[in-house]
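A single protein chain has been removed from this complex, and every other one stays in its place.
Here is chain A:
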Amino acid sequence: MAEIVIRNVRKEFGSFTAVQSSSFKVEDGEFFMLLGPSGCGKTTTLRMIAGLELPTSGEILIGGEDVARKPASQRDIAFVFQMFALYPHLNVRKNIAYPLVSQGMSRAEVRRKVEEAARILGIEDILDRPVGGLSGGDRQRVALGRAIVRDPACFLMDEPLGALDAEFRERMAEELRALHDRMGATTIYVTHDQLEAMQMGDKIVVMNHGVIEQFGAPQDIYDKPATLFVAEFIGSPPMNFLRFHGALPPGATQATLHHVPLGLPALREAFEGDMVYGIRPEHVRLSDAAPYRGEVLATEYLGTTQVVTLATANGEVKARIPADQPARVGESVGLDFDGRTTTVFDARSGRALRSALNEGVLHG
């Protein structure tokens, strides 16, 4: 196992820049998520780590060794593809054995290792079946078997659950995470599903348009987003954005929106101009006494909670409140914002302003 360091890696395809100069570090044994919408450069980044694409510039260190210019076969990594990519002309056992055969391992040793991998994944009974007739879940297990059988320095997974149906997905996600915990293998996992990323990852990199927007622990990314993009991409429903104009001095603990002062964590920088007051739906409460008013547009019942959509002077707001709290469409209600949890963004660049809440999390 090994740590992976990505330093100023950049990838251009002709005139198109798929990945802008990116840097991040994956600690040894970490389950690391590369998250972003399609076309954001996350798969390209993963393929560069794997050696399936060569970076235009930059360094990729696996276990301290720069492998950016080495072919995939010399990088000691395992890759799990979204479409599994099991060799269709070989049966399960031969598929799993394939990477070992290339190393010239003895037949008895190959047999032992394949059976060990099969035991870990619970697929001993299908070893001699052709891969054609397997279910999606079993194919994925075989693909994982091919990855774990050789004890690589790290696992790279490109949306490995993307081709499974919803029901299987959850189970495989749990299996994957359990497998990772048991083996302690450094894993980089690409996904566009923010829930999957939060549920499984130790750390998340959020990418957009080839740029790393933020990287950190799931809680930090959720609670302290570094950009408007992250705040919107993570969370369902996403963070509420209340647009306003004004000037805030350093140390400000209030912002005035529509003549109502709203709380915020003490700012660490001054800002003047168009800003966005960002707050998660679960930190918005309905309270008749609150001076900031909104009109209920719709309610969505979700069992224990409900999501209420409100129209305010600064835009639409969604609040996640207990399901038993009454909220009728058309009603005017007061909105109480939990000021300790909010983030203020520069509306033009999308950057979060530094505050007492996020100062330990933001980089650069």
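Basically, contacts are C-beta pairs under 8 Å (C-beta built on N, C-alpha and C of every residue); 3 or more make two chains touch, one makes a residue touch a chain; residues count from 1.
Quick note on the criterion: contacts and distances are computed from a predicted model.
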Listed names "Carbohydrate ABC transporter membrane protein 2, CUT1 family", "Molybdopterin-dependent oxidoreductase", "Methylmalonyl-CoA epimerase" or "Putative spermidine/putrescine transport system permease protein", matching UniProt entry of the absent chain: "Carbohydrate ABC transporter membrane protein 2, CUT1 family"
Omitted-chain contact residue, chosen from A:M83, A:L195, A:A247 or A:A270: A:M83
Contact residue for the chain not shown (choose from A:I6, A:V19, A:L35 or A:A50): A:A50
Contact partner of the left-out chain, one of A:Q103, A:S236, A:T304 or A:S349: A:Q103
Residue, one of A:N8, A:S57 or A:S73, that touches the chain absent here: A:S73
Residues from chain A at the interface with the omitted partner, ascending: 50-52, 71-73, 75, 77-79, 81, 83, 85, 87-89, 98-99, 102-103, 146, 150
